[in-house]
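A single structure is presented below for examination.
Up next, chain A:
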Amino acid sequence: MKKKFLLLLSCIAILSLLLVGCGGEQAKEKEDQKADVASGKLVPGPFKAVEGLPVIEAPEGFDWKQFEGVELNFISENTPPSSAIAANIEEFEKATGIKVNIQQMDLGTLVQKVGLDFAAGSSKYHIIYADPYQVLAKYSSKLVDLNEFINDPTLPSIPGGLEDFIPSQLKIDGYMGSEDKLYALPYDCPTMVLAYRTDIMEAIKEDFMAEKGYDPTPNPDMTWEQYYEVAKYINEHADELDVKYGTGHQAKQYDSLMCDFSNVLAAYGGDYFKNRNLGGIGAANPGEADLTSPEAIEALKFYDKLLKIAHPGSKSWDWNGLAEAFAAGEIAMAPEWHEFASMFENPEKSKVAGKVAWTTLPKGPAGSSNIFGGTGIAINANCSEEEKKAAWLFLVWATSPQTQLMVLESPVGGATPSRTSVYELPKVKKAMEDPASEEAKKMPNLTSMKATLEAWKEENSYGRPKIPQWPEADTIIFTELSKMLAGQQDPEATAKSINDQLNTLTGN
Partner candidate 1 sequence: MSTGKALQQSVMQQPEPGNSPKAGGRLARLFRTENMMLAPAIIVLASITIFPFFYLIYASFMNYALAIDDPTFAGLRNWVRLFKDPAVAHSWKVTLIYAVAGLALELVLGVGMALLLYSTPWGRNIFVTLWMLPIFVAPVVAGLLGWFLLNSSYGLYAWILQLLGLNIDIFGNASTALPAVILIDVWEWTPLITLIVLSGLQSLPTEPLEAAEVDGASYWQKLRYVILPLSARIIVVALLIRSMDIMRFIDKIFITTAGGPADSTKIIGMRLFEVAFRFMDIGYAAAIGLSMLFVTILLGQAFVKVMYGR
Partner candidate 2 sequence: MATVSFKNVYKKYGDQTVVKNLNLEIKDQEFIVLVGPSGCGKSTSLRMLAGLEEVTSGDIYIGDTRVNDMPPKDRDIAMVFQNYALYPHMNVYDNMAFGLRLRKYSASEIDRRVKEAAAILGIEHLLERKPRELSGGQRQRVAIGRAIVREPKVFLMDEPLSNLDAKLRVQMRAELAKLHQKLKTTCIYVTHDQTEAMTMGDRIVVMKDGVVQQVATPSELYNNPKNIFVAGFIGSPAMNFIDCTCIKENDEVCLVNEDGFKFLINDKKLADKLINYHNKKLVFGIRPEDVRGVPGESSKENCQRVRVDVVENLGSETLVYVSFGKQTIVCRFMGSPKHKVGENITIALSPNRYYLFDKESGVSVID
């Protein structure tokens, strides 16, 4: 396998040499043509505008077709927005004459391929789905500073401006270390919130209230301890209920385990590093690890306790496994990425369609924390000038409010817009307010959106540390957590082990 990789590397190197050579010359020619573009006045681009949303505009006389014939490769995780973009790419290709090949794969493979592309100094992928933690934090120097284009009066600008992006997302997805350079535009933003079964909650409500004195139905004010109590109660009454376990988790020895645990950790007031500002713009050096704080230990203890009563499958599930189990009606409550809402509401894939409601995750001593998993799209700095500009056009279009709305409505999409203006559209608002409405049926993803918008609020949102060493740090965290859940070490030992390894990793 190693050999193959190195061969690939050398091949890529040779190929890229050839490609860069040709690309440069073409770009020069176009440069001359573009000099004529008048500056000043902005006119709408050749795209269908949507009422109530900012339109895509360009300087007067801008030739949308100037990059005709350029071919761009967009490497993306296989997420709903990319499927929707792929299904509607014709609009962009027609307007610009640029050909966009969208390659979708799982995140792990994507990170590998992008890493190899950078290692070879090539631009096999022009547009990159830049996961803030695995791509942006590590490879920000390989990405184009988008300010170049934003500040270039001869190019189309971002419709609605950067202000229309949800601020916390722009911070996490777009910047690294400082806000001097903008590397990516927010593209999607799955967030973990709590999914639960309304039918189960109704069934136990009366008895539970009589016994414990509070409503078992998850709500923004529920605490993790109460959540534990409800889950346990459902376990004990599973025989009478249409469910097997109270709670399920994505606790496979994988990235998902770190995500699931992070919610509890932050809710208990803990974090992985003493520097609490890593979740935003991130830092190259995170400083000392902080897993041995009393808050973190409490969180570990609670998480360990919670997983003991969770569905035994939890330890083998990532987010997909958990979603399948939830859709199969095996569990009553689960912290899950909100984008699975459309799957849960699809009767073909789910036994629980129409019986699912969402809310923010339970509270700990430090409130509710909902881990953010959004990603931006960025441009490979190894591209030729012409490719960079063509890619910019794509970025402008793909992150524009109208495209984001299209993605939201797309039958193959159902993703989450990263634009404030989209959420202010009356039909979107209605779908979020009333899950039974026609609009909600058309955009099933929105059933979880109300809780998600709540989760995006500063006080509820958790961003994991954005550091270049994150892939290793993530592995250390979920491996040690997995050992704890397997009963091989207690929470204190787990905390110490993670701390020591993180400090070694970051040199602190």
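Keep in mind that, in the parts below, a residue touches a chain if its C-beta (ideal position, glycine included) is under 8 Å from a C-beta of that chain, and two chains touch if they have at least 3 such contacts; residues count from 1.
For anyone wondering why these and not others, all candidates are chains of the complex that A comes from, given by their letters.
Please read these numbers as outputs of a predicted model, since none were measured by experiment.
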Which of the candidates 1 or 2 touches chain A in this complex?
1
Interfacial residue positions of chain A with respect to candidate 1 in the complex:
1-3, 5-7, 10, 108, 111-112, 115, 118-121, 138-139, 251-254, 311-318, 321, 324-325, 328, 330, 471-472, 475, 478-479, 482-483, 485-488
